[in-house]
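Missing here is one protein chain; the remaining ones are kept as they sit in the complex.
Chain IDs A, B and C follow the sequence of writing; residue 1 opens each chain.
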Amino acid sequence: MNGGKKLKVAGIAGSLRQGSFNRAALQAAIELQPPELDIEIVELGQLPLYNDDIRVEGYPPPVHAYREKIRASDGVLFATPEFNYSVSAPLKNAIDWGSRIPDPPYAGKPAAMISASVAPLGGVRAQYHLRHMCVSLNCFVMNTPQIYIGDAAKKFDSSLKLTDAALRAELAKFLAAFRDYILRLQR
Amino acid sequence: MNGGKKLKVAGIAGSLRQGSFNRAALQAAIELQPPELDIEIVELGQLPLYNDDIRVEGYPPPVHAYREKIRASDGVLFATPEFNYSVSAPLKNAIDWGSRIPDPPYAGKPAAMISASVAPLGGVRAQYHLRHMCVSLNCFVMNTPQIYIGDAAKKFDSSLKLTDAALRAELAKFLAAFRDYILRLQR
Amino acid sequence: MNGGKKLKVAGIAGSLRQGSFNRAALQAAIELQPPELDIEIVELGQLPLYNDDIRVEGYPPPVHAYREKIRASDGVLFATPEFNYSVSAPLKNAIDWGSRIPDPPYAGKPAAMISASVAPLGGVRAQYHLRHMCVSLNCFVMNTPQIYIGDAAKKFDSSLKLTDAALRAELAKFLAAFRDYILRLQR
Partner (left out) sequence: MNGGKKLKVAGIAGSLRQGSFNRAALQAAIELQPPELDIEIVELGQLPLYNDDIRVEGYPPPVHAYREKIRASDGVLFATPEFNYSVSAPLKNAIDWGSRIPDPPYAGKPAAMISASVAPLGGVRAQYHLRHMCVSLNCFVMNTPQIYIGDAAKKFDSSLKLTDAALRAELAKFLAAFRDYILRLQR
């Protein structure tokens, strides 16, 4: 398995607010990840709003750092809220900065996605827009299992710890499947 | 017709770069609009990256001003590039700031969309994500005619004036249809 | 109100099986409709699989009859299952037969959609594909309210009567909104 090294996974949380359930879901993923994975959350809040005039002058340091973190990863785990039936603006912004040639850092990466929402549907519409974007990024998105965390406020406690037992088990299984998926694509 | 007043249309360009073909398409729309329309471009570059913690403290002045311009309009004309098969990050950001309750400013507005791209497909995938977002905004998007400006670099000159005669005619017709559509929904 | 005549609504159930929850949802809609509406279920099972060679020879009688029922309606109410994250094949088949020029019968009609599924998400992905198709049909789809009937097996009894009280109230409200929407577009 990869020479004993852990698989580095870039965790991308689409929401910038402190109390984000999607960030909390990534924290839960870190807690529940199998020993072969090493999920690290990549911050998006410091990226400027995408402007191609900025890009042609050279990536600002936060954009450069972000792109290199994606590049150094063995896989990407997106956690996205659903805003207006799509991914959030900060996630779209990160995707747009991350897609530019030459050497687009997402290209060829295995990817998986989860979504959390206080509404019952759990962000399903956001995931299906994100899957389209991932074709453009040339990521290889895991088909199944899928996780939609609806009614999120009932599944995390006030310190944003994932407390729903069924969901904890489901997330652990999801992460094990993602590990297997990354390893399959690395062969 | 609306008591003789012009119909105010908020023009939303999804690209922030100076030489944007989508901004240029809105300029062409201003040039070609029927006398009943008054399209004004609304700037998006000054909006902060969406963060719900900012929202709960109160809209920053640029967000407030943006929302009020949308609210004061009789209709919205989106001009979006296609980035990663969806709308651009600045447009998604504007949509997310513009959708928040109470009093979401897009709700109930007639809307139309165009897209321009240097690639041949002209942004069609972005338009179909945007149509989903407009359901969430509760805009009423015109079904037809539709405009996809592919190979944009051949259709505007070096000063970003729309020079393609067929497209100029098509855009004028599109804007007349949008005028009729707004008036129909105002009855 | 329309000269006292009822508003004729074509009810389109995307599933052909006898025990379909989507057909049952349309039956519930008939039961719960406001007095101004007259929903009639249009059968789709007798339509041949779409083949353009058949079309050019002339619509077979079931296709012709189907198109005329849509044409005679004041609005369309779709009830679709979700198969493979989209509408069912019988519904897609009906849409394709119903879209052909000249005189496409769906053009300009107000439309609304519901979906039922034994799975928890209630068909949301099908609705968002269907909304795209309705742009092509040039239907005017109501934005809101929206109904996704998840866990359908718990909401209908063994005789397929809708028994969930909250959902009955929600459906009645949905149908009243659709009535208002049709009337608004008829002005």
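Basically, a contact is a pair of C-beta atoms (placed from the backbone, for glycine too) under 8 Å apart; a residue touches a chain by one contact, two chains touch by 3 or more.
In this text the structure is predicted, and so the values were computed from the model without any measurement.
Asker: In the whole complex, not just what's shown, which of B:83, B:128 or B:156 touches the removed chain?
Answerer: B:128
Asker: Looking beyond the chains shown, say which of C:9, C:133 or C:175 touches the absent one.
Answerer: Answering carefully, the residue with contact to the hidden chain is C:133.
Asker: Tell me where the left-out chain touches chain A, residue by residue.
Answerer: 128, 131-132, 135, 138-141, 143-144, 187
Asker: Go through chain C and note every residue touching the omitted chain.
Answerer: 15-18, 45, 47, 49-53, 83-90, 92-93, 95-96, 99, 125, 129, 132-133, 135-137
Asker: On chain B, what residues meet the omitted chain?
Answerer: 85, 120-122, 124-125, 128, 148, 150
Following the convention adopted for this analysis, only the chains that are shown with their structure count from here on.
Asker: Degrees of rotation, nearest 5, to put the Cα trace of chain A on chain C?
Answerer: Going from chain A to chain C via C-alpha fit gives 180 degrees.
Asker: Between chain A and chain B, what is the gap in Å from one C-alpha centre to the other?
Answerer: The separation of the two C-alpha centroids amounts to 29 Å.
Asker: With chain centres taken as the means of their Cα atoms, state the distance from chain B to chain C in Å.
Answerer: 31
Asker: Touching two or more other chains, which residues of chain A qualify?
Answerer: 85, 125
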